[in-house]
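Below is the structure I would like to discuss, written out as structure tokens.
The full complex has more chains than appear here; those shown keep their coordinates.
As written, the chain order gives the labels A and B, with residue 1 at the start of each chain.
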Amino acid sequence: MVSLTEKPAETPERLAFYKKIAKSALTPLWVVFSDIITPEPKSACRPHLWNFEAAKAYLMEAGDLITAKEAERRVLILENPGMTGSSQITTSLYAGLQLVLPGEIAPSHRHSQSALRFILDGCGAVTSVDGEQTTMEFGDFVITPPQAWHAHGNETTEPMIWLDGLDIPMVSHFDASFAESYGDDVQPLTRAAGDSFARFGANMLPVDFEQTKQASPIFNYPYARSREALEQMKNQNEWDPCHGLKMRYVNPVDGGYAMPTMAQFLQLLPKGFKTSTCRSTDATIFVATEGRGRTTVGDETFEWGPKDIFIVPSWQRVSHESDTESVLFSFSDRAAQQKLGLWREDRGNV
Amino acid sequence: MVSLTEKPAETPERLAFYKKIAKSALTPLWVVFSDIITPEPKSACRPHLWNFEAAKAYLMEAGDLITAKEAERRVLILENPGMTGSSQITTSLYAGLQLVLPGEIAPSHRHSQSALRFILDGCGAVTSVDGEQTTMEFGDFVITPPQAWHAHGNETTEPMIWLDGLDIPMVSHFDASFAESYGDDVQPLTRAAGDSFARFGANMLPVDFEQTKQASPIFNYPYARSREALEQMKNQNEWDPCHGLKMRYVNPVDGGYAMPTMAQFLQLLPKGFKTSTCRSTDATIFVATEGRGRTTVGDETFEWGPKDIFIVPSWQRVSHESDTESVLFSFSDRAAQQKLGLWREDRGNV
């Protein structure tokens, strides 16, 4: 189709016309059509890997430069090299590494953005969500749903580091950002620790429970349990050519994703497994939680080890290879894309 | 909360640190936090009104400057004055005025973007969607769902003008744009005109029908019928303080919106009606189809008459006043925002 590829010649008359109508907030479609409706996704988002140890060194340095009080949330944004200055890791998502030093606490606040944290370093700090507290350990997947009051603190003697994932760019795209702080430094705890998990995590629901929001009532998915599920499933020895053995975290109330805009996954690759080359429209952030291997994105290959973080942009061909049995946590905007009918997957020749 | 308002001081050490980590695709959150998670929506989108007659004059001028062949779709984008160069009317939506001269046809193409057209001028041109043709008249609301082949042509003796509304920015935001042209100039018609409307428009469904896509199988919602519904409902004499009498177009298969990302509405304001002041997070494009009146957005007031188009940004207070019985068509990204749990409405003191 013409307009998908070419543009009409720019004659003096036309340029004069464009200039004139611009005053009336009008501009010609035929000049930009092929740039805004593309045959395939055309993104500024670039693949990249962040080495955890290097990033951690910077984080610790930040710990000296900035007090918790100054920063409230002492976070280094993982900014996509293709989108410098945008505070984004993909076109729709934000990711950052957060450091909480012993004795530090972050006061309670809430916002319309969905937030996840995936624990990488340290053990024993606590997060409270809507008045219930949970203790965090390596690999735990913790959510703070939209508009849920949340705070955290580190009473332990070691620094704690986790990965934050938020839909900040998406919420900005929709002009729907709301945020407020709780005011007092400490929000009272109103439920016993572990209550939500007991209430909703055992394939049962309170008989009179009614779902009132689009998020999981479970806010900590312990790594021990998710990992054990993968371990059990290994016995079946069934491997998906694209994904190895891949699970998505679900909201027990409806079987949907844990939060309305973001999807999270945990996958296992057996030793020496090489996936086929696949692609999908949801740019995905991966964290290696166990093992070593490499991932090829387009024509770039990234070697990863424990806690390294890398990003695979939309529609770029990706394949993983594991040297040892490996586990990858990942998240993307697939939850949003599927609701909007935009998500597409290409499993190659599989 | 500190970080919602303030930023840590910029010392030389810190600036040096920021510069250093930038090389590793890292950047401090505390410098931008208050800009990316705002207490309320903070948008570049500005309210604006396009006078139809003025825009039409430019369109006709474009008709001389650019052949249909050159432009394929001869459209003047209604570009939001707050986002010059972005080809957007809101942060998530695109809108444009399309002119089709007698004898012109636009070949068939399809894309992952959802598209609506609302007929403003002329009568009798045809649109075909997935092999079925419909004739368009003033006020008809026509959809071309994602990935549906669509084309149009004007066999009449007068120019035809309609408003195009698409989710182009949203699809770009998610890096999910796919488009292709049909190739041949003419896609064969495989269904009798009116078949879809008969099949799905009369509160019945084919007994074996199964929904396979997130869009309405009705692709032309005739104005005559929608207007008649409002006329009947007037008898009840019930008026919503914010909206007068407001209806949303629905997908008969599930009662949802006609397309997955955009919502469309038709509302009636009785003569001399003044709505209360309300606001919502979905920036909305309005078209006056009948009557005269004015709309106040924030502290700006826009006088409108038949076919004028105006935009109300996210979360700005809006009120309408009608001098004569008036009808407003409108559309927004509410369909997407509600699915993502982002939509919020403030009905003021109502």
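Just so we're on the same page, contacts are C-beta pairs under 8 Å (C-beta built on N, C-alpha and C of every residue); 3 or more make two chains touch, one makes a residue touch a chain.
For clarity, every value in this text was computed on a predicted model and none was experimentally measured.
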| item | value |
| --- | --- |
| Total identical subunits in the assembly as filed, 2 in place | 4 |
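Following the convention adopted for this analysis, only the chains that are shown with their structure count from here on.
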| item | value |
| --- | --- |
| Averaged-CA centre spacing for the pair subunit B and subunit A, given as whole angstrom | 29 |
| Residues on subunit A engaged by subunit B in the complex (per definition of touch) | 1-4, 8, 13-14, 17, 20-22, 24-30, 32-33, 36-43, 45, 48, 50, 54-55, 58, 61-62, 65-66, 69-81, 84, 87, 90-92, 94, 96-97, 107, 109, 111-113, 146, 168-182, 213-215, 260-261, 281, 283, 313-315, 333, 336-337, 339-344 |
